[in-house]
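Mind looking over this structure? Questions follow.
A selection of the complex's chains, in situ.
Going in written order, the chains are labelled A and B, and every chain counts its residues from 1.
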Amino acid sequence: MRVQRRVGPAQGRLGVLMPGLGAVATTAIAGVEAVRRGLARPVGSVTQMATIRLGKRRDGRAPLIRDFVPLAHLEDLVFGGWDIYEGGAWEAAVRSRVLEPAHLDAVRPALERIRPMTAAFDQRWVRRLSGPNVKKGTRRELAEALVDDIRTFRERERCDRLVMVWCGSTETYVEPGPAHATLRAFEEALDRDDETIAPSMLYAYAAIRSRVPFVNGAPNLTADAPALVEMAREFAVPLAGKDFKTGQTLMKTILAPGLKARMLGLRGWFSTNILGNRDGEVLDDPGSFKTKEVSKLSVLDTILQPETYPELYGDISHKVSIHYYPPRGDNKEGWDNVDIVGWLGYPMQIKVNFLCRDSILAAPLVLDLALLSDLAARAEMRGPQEWLSFYFKSPVHADGVAPEHDLFIQQTKLKNTLRWLRGEEPVTHLDE
Amino acid sequence: MRVQRRVGPAQGRLGVLMPGLGAVATTAIAGVEAVRRGLARPVGSVTQMATIRLGKRRDGRAPLIRDFVPLAHLEDLVFGGWDIYEGGAWEAAVRSRVLEPAHLDAVRPALERIRPMTAAFDQRWVRRLSGPNVKKGTRRELAEALVDDIRTFRERERCDRLVMVWCGSTETYVEPGPAHATLRAFEEALDRDDETIAPSMLYAYAAIRSRVPFVNGAPNLTADAPALVEMAREFAVPLAGKDFKTGQTLMKTILAPGLKARMLGLRGWFSTNILGNRDGEVLDDPGSFKTKEVSKLSVLDTILQPETYPELYGDISHKVSIHYYPPRGDNKEGWDNVDIVGWLGYPMQIKVNFLCRDSILAAPLVLDLALLSDLAARAEMRGPQEWLSFYFKSPVHADGVAPEHDLFIQQTKLKNTLRWLRGEEPVTHLDE
């Protein structure tokens, strides 16, 4: 018989700290505030909207997830963050033009009180951006300053628990190097102000040191560095990441499992994106684009298993491009062309045109991951949280196995993990 | 501990009888012949190409399905069928222009030897078609003639086992009526030549009487009538159906679970199709279209559970249209427009343009279902086979539960049923 895992209660205030108070972060904050006031619904949030089936099909047991596992309540969330611009959440929300004036106006005071802490930033890592609200100092000094920021925020806002969700920009591409190999090497690199340490790593380091779960919404290496994984295990802190799975890649991890389920072959997948927001501007830089490209290209292989199915998936032209195109603003648009192969090798095509909204798709992920990484901390699940793969383009994964990209396997893993936490049987769709 | 179910061996020749020797049937036959000769691969066939994972992720056990369960070999298949045209499989294959001349030429002798048996047909049920190769007589006489045809074929072709796969046209819409209520009522209706008995029902009746598994590739009521379900249980015959899930609806049952997994709302789904083959011509008739439309419209509801998620899925405009458009021939094209809703209710759109090939997508389903319904018969699984839902737009289902349309749940159910047959544990993606 299955037993329930002990999970600490979700009492008191939960602080959500976000490096990068831009379109995604402010859309998430404004949305939570609107939901609290009963003005809108948290559509896209699995923790708030979804049910979970328990037992057999005919049992009729399907509570809301938020009634099934002990999550922090929206009323208990407190938001804060860092940004290189000084304006604060209200200005950022207005400037990003994601939400309509009527929605923003309704939560204006809540946004106005969120002022950014001074950011740890280095333009060599994000070439297209620069801003005035930036800390000065060596990497060691910056890291310690971030630890201080966290402590100050916790005290000032009377938080019982904290989580950190990276909502900042995509940094330039970097492979793991000697400075990222072990915690000791990392600490030494901090001391000598080693330039292979990216700003995002400083945030992750400060979070882990502060025993705050860290979630990485961008494709940056950050906490995937072995040093920080080691540190997270040692400090018993959950890590989740990386790169929020939103528009085109979300579609890819929905479609590819479908094609594979039917054993339809694949010859090519061409993906292009147009977007006109700050993210688009940042990705117009080749270094940042490389980081994003690697993340976006990785998803097909583990879904399709080309080594198991060389005839079907052994030779695929997979291309991804992103174009900064100002007329669109935050209304990202993806166009995918999928060249598939059927019976006897006959070619067919699927074209997907996704007129999405970048921050609208990402905001509920910020909320879910804040709540679930806090749950993980209370359940004493430490280090990389593979069961949260559902939310990421480049999910963390156990050593020696491939990351899981299939959205439906990810969903099963997420829900069965929640069932396991509460001592319920997994669902097998078998003899029910 | 799980035990293995006893399954009869797959020895000897398996006859595959198809009412309707048109584009789908001849593409299936030509393909199997080409695969036998090593000229092509059976892409799209799960029984031939797919593996099945056993045990834990790290165990590395993933045999081909055809090595895991005892299926008939392609070498042992024998094809036959009925058609209202006299020409035979070769002529039908050439006329339907699905396969290229080079592919057809390579298997010409095999196709030429397949001559259609005289069909049971009634133009009131398929208004756009008429042909010379048609049986005369009352419904009772036609049913008995089909039973004779089956016996003659079995003897002439020295078959050990038979299956029947309906590959004929879509009949005009009919609701289940008194004549379809019980086996006794059905038999009496046959005797009085009741006109509410559709030709397809005569084939199903003859198959069951002959203890031949019956698979329904069209949306016709046919074996879904309670009378024939009762008969199949009594005669211990597996039934599978209905309506091959190929192009647009396949995509729908891939995408909709993905949207729901992420709790993205839906306001509308507009689907249109253009196709220029005989199927398109038949569906140009409002009666036949109604039958197809009902089948195509049903899939969203049970996937999305509007009663559980009224905010997200309670008010959806779901439209389906099909247009006969001769320039396309068998190259069916679907265009879908999906109006989705995200965070705080903001609208987004997904557009899918599927340039598919109708018969290329359907042919591997004919093969898989012939093999799996034969497996079911040898495993003594009788009546409607819910675990084969994976292949159908309107899957049969147990009384009192909704049909399952989510392709990924269907796939899990299919594979876990195969695991169960062989005494293996189901896969839960949990703690592996």
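Criterion: contacts are C-beta pairs under 8 Å (C-beta built on N, C-alpha and C of every residue); 3 or more make two chains touch, one makes a residue touch a chain.
Quantities reported herein were computed from a predicted structural model and do not represent experimental measurements.
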Overall copies of the shared sequence [whole complex; 2 in view]: 4
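In this section, only the chains that are shown with their structure count from here on.
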Intercentroid distance (Cα basis), subunit B paired with subunit A, Å: 40
Interface residues, subunit B side, partner subunit A - complex: 27, 31, 34-35, 40-46, 48-51, 57-58, 62, 99, 103, 250-251, 254-255, 257-258, 261-265, 308-309, 311-312, 341-346, 348-357, 360-361, 363-364, 390, 400-401, 404, 407-409, 411-413, 416-417, 420, 426-431
